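What you see is the complex with one protein chain gone and the rest in place.
Then we have subunit A:
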């Protein structure tokens, strides 16, 4: 008998507002272990706000949020959650650190104060770099890599603490189409081979829906949550959430090539 997949993220009646206007209202969402959920929505629909709430970076005014079955304010095992943020180049490109050093940071939270990297930890870093096929670059300065390569390194940093849930906020922004596709292939592999649960926010609805297992549509609250196939075959949703538009743009790109 198959064990019932457990719920990793549970959001109930969440409301978040900046000063006067609510960005998220009575939002409900649950993410099952092992799923690859794509979160889509127009600009200003609250995608990044929802991610920030889940990560505990901002506090919602109302509603309940649980990670791995415990309420967010009690949750403290952040090594189970990996996060790759919107701007790949949010850090100073000239920062004098190697790829290896950057990925090591992913272990710092787990190690805690007064503890140092041991051989085992260094192996974990190299393993994470191998997973994203960047192990050959371990000694390179992070600033010398291309945007796509940097984003893979940041994935490795998120993976090194062996998280159960990986959250990605617009990870392919500013990355060329080929690198982006390679990036999605990597995410699919992580989901299928390692059973990693993924929450992916992306504008690139057309490409993304080819990779994810589930789609959730957000505009202040969740308007649809189902399989990628249901989303693609529902004409209302795909037009509302820009599927067709993105799709057409991509077809054009293909023709142009």
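Convention: a residue touches a chain if its C-beta (ideal position, glycine included) is under 8 Å from a C-beta of that chain, and two chains touch if they have at least 3 such contacts; residues count from 1.
Everything below uses one rule, namely that contacts and distances are computed from a predicted model.
Taking the options "1,2-phenylacetyl-CoA epoxidase subunit PaaC", "(2Fe-2S)-binding protein", "NADH-quinone oxidoreductase subunit J" or "Zinc transport system permease protein" in turn, only "Zinc transport system permease protein" matches the UniProt protein name of the chain that is not displayed. Here the missing chain is touched by one residue of A:16, A:36 or A:83, and it is A:83.
Here the missing chain is touched by one residue of A:111, A:126 or A:186, and it is A:111.
From the options A:21, A:119 or A:139, the residue with contact to the unseen chain in the full assembly is A:139.
Of the residues in subunit A, those that touch the hidden partner chain are 55-57, 76, 78-79, 81, 83, 85, 90-92, 94-98, 100-102, 104-106, 108-111, 113-114, 116-117, 139, 141, 157, 161.
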